[in-house]
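Of the protein chains in this complex, all but one are displayed in their positions.
Here the chain labels run A and B in written order, and each chain numbers its own residues starting at 1.
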Amino acid sequence: MNSFFKYFHSLFSGILTLLIGMKTSMKVFLRKKVTEKYPENRDTLKISDRFRGTLVMPHDTENHHKCVACGICQISCPNGSIVVHFDTVVSEDGKKSKVLTNYEYDLGNCMYCQLCVNTCPHDAICFDNSFEHAVFSREKLIKKLNREGSTLVKK
Amino acid sequence: MFDFSIVSSWIHNLLTGVMPEFWAIFLECLAIGIGILLFYAVLAIILIYMERKVCGFFQCRIGPDRVGKFGIFQLFADVIKMLIKEIISLKNSDKFLYALAPFIVIIASILAFSTIQINKGMEIIDFNVGIVFYMAATSLGVLGILLAGWSSNSKFTMISAMRSGAQIISYELSVGLSLLTVVVFTGTLQFSEIIQSQADGWLIFKGHIPVWIAFIIYLIAGNAETNRGPFDLPEAESELTAGYHTEYSGMHFGFFYLSEYLNLFIVAAIAATVFLGGWMPLHISGLDGFNAIMDYIPGFIWFFGKAFFVVFLLMWIRWTFPRLRIDQLLKLEWKILVPIGLFNLALMILVVVFKLHF
Partner (left out) sequence: MDIKNRILEIVPEAEFSENGSLVAIVPSSNLYTLAKRLKNDEDTSFDYLLSLTGMDFGDSLGVIYHLESTKYGHMIVLQTSTNDKDKPELYSVSDIWKGANINEREAYDFFGIRFINHPDMRRIFLRDDWVGFPLRKDYNDELNPLRMTNEVTEDMTQELTLDKDGTFTNKENIIFDDQEYVINIGPQHPATHGVLRFRTSLQGETIKKIEPYCGYIHRGIEKMCESLTYPQTLALTDRLDYLSCHQSRHALCMCIEKAIGVEIPERVQYIRTIMDELQRIDSHLLFYSCLCMDLGALTAFFYGFRDREKILDIFENTTGGRLIQNYNVIGGVQADLHPNFVKDVKEFSSYMRKILKEYHDIFTGNIIAQQRLKDVGVLSREDAISFGATGGTGRASGWACDTRKRKPYGVYDKVSFKEIVYNEGDSFARYMVRMDEIVESLNIIDQLIDNIPEGEYQVKMKPIIRIPEGKYFASVESSRGEFGVFIDSRGDKSPYRMKFRATGLPLVAAVDTITSGGKIADLIAIGGTLDYIIPEIDR
């Protein structure tokens, strides 16, 4: 008799747990959905300003950047995503200085560790929020960060 | 109540007027054949769309949303995709059986599908052993699954096929027992007569406790027979990737996919027919005015309403529960459903003998 009772007890308690589950899923069925419609909601999409999208070199209105081409970012990059190309210019009073010609940044290689931004002594580079990186070839991921004709900001 | 047999007999008379009876019947069969295939495909599309939407809603998402408004053309896109996909032939597989398997599955499904009665007089196969025919047709599908699993020459599909065989053959028993319970009550094996006997109230109301038990057993066993969650062991994607149709591609896979959804509909439709009165409107004896109003709603709306209600119920179950293990699955059948089903059959006989029903 005991086992008979146990059989039905386990049967009904089992059915009860199933019904609790069904109740829960029905509750969620009627709830507001959480799907985000991505390409349509671009305007309302909230991204943290700390989000690391792409490395950029901010330029001011007169097309000046702050990079002195010291190359610290290149040294601190763990996987060689940054190559700083520069010319050595001798000024009138005989001082040698580096002038940035091409700040090459390989987006496809970058692992967003932020060491370049952390170590930059002049805050010349930073990460911005743009995250739509998809392109059709790898070459397009190699970017030149300094704009055409830009020069070092005057102190 | 609109009787569809008026239309069919009118067409028959029209055709026999212009040609000999043989050709008339031939043409009718052809039309019905094409009609059934079209209807089958359209229903599958509706069901797959419904499944994806319902599943999405259960999972706090909105389901297909990109192709057309609310994603209604998503399925057409999928069908086109499936049609233009390459059908891959496998090394060391049994080519003939491998190609045959999806057809067996879909033929079995269409055969079972043709027993469904949509409206009064709108039936394709309706004869005195309809339920037996239905059971025979549905159990044919397992042959296709076994062949698919075996001929693919893959270990995963083989395990899946064996699981499927054990599962479907076991659960056939429970389906049979629960339908038999109804047969005891109505005293007929013919679908149209079963529906007719529900004119003064659906069986689920008339037959009370034994019919409720039979209904629940039928839903569980029917769900298991169609390999749907929580009984989707043969295609348990986290265990056997895609089960018996792992190696299929293109439209061959499409056939399995179609038949899966149609089997779902067939199970729901039979449940609606046998337990919920099929196309029979809701009649409450004594309330003639109410009954008359209910009669104004066409039978096929009643039928589809009920069938889709059961489909939704099955989807609700599928998207809530985890999957069973093979030994638990068989335990559920042989230790719980079959004994209860047998007991229920005896109970039904008592109910009928002592006229304890409404």
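Basically, a residue touches a chain if its C-beta (ideal position, glycine included) is under 8 Å from a C-beta of that chain, and two chains touch if they have at least 3 such contacts.
Everything numeric here is computed off the predicted structure, so don't read it as measured data.
Asker: Mind giving the shown chains that are in contact with the missing chain?
Answerer: Displayed chains contacted by the hidden chain, ordered by label: A, B.
Asker: Determine which one of B:Arg66, B:Lys81, B:Lys95 or B:Arg325 touches the chain that has been left out.
Answerer: Missing-chain contact among the listed residues: B:Arg325.
Asker: For the chain left out of this view, which of B:Ser93, B:Asn153, B:Gln190 or B:Thr241 touches it?
Answerer: B:Thr241
Asker: Touching the absent chain in the whole complex: find that residue among B:Gly71, B:Pro230 or B:Gly341.
Answerer: Hidden-chain contact among the options goes to B:Pro230.
Asker: I need the residue numbers on chain B that touch the omitted chain, in ascending order.
Answerer: Against the left-out chain, chain B lists 55, 58-61, 155-156, 159, 163, 229-230, 232-233, 236-241, 319-328.
Asker: Write the list of chain A residues that the hidden chain touches.
Answerer: 13-15, 17-18, 20-21, 23-25, 27-28, 34, 47-48, 50-52, 76, 78, 111-115, 118-119, 127
By definition in this document, only the chains that are shown with their structure count from here on.
Asker: For chain A versus chain B, what separation do you get between their C-alpha means, in angstrom?
Answerer: Inter-chain centre distance comes to 50 Å.
Asker: Show which residues of chain B lie in contact with chain A when the two form their complex.
Answerer: Residues in contact with chain A: 56-62, 65, 316-317, 319-321, 336.
Asker: Within the complex, which stretch of chain A touches chain B?
Answerer: Checking each residue of chain A against chain B gives 11, 18, 21-22, 24-26, 28-29, 31, 33-35, 37.
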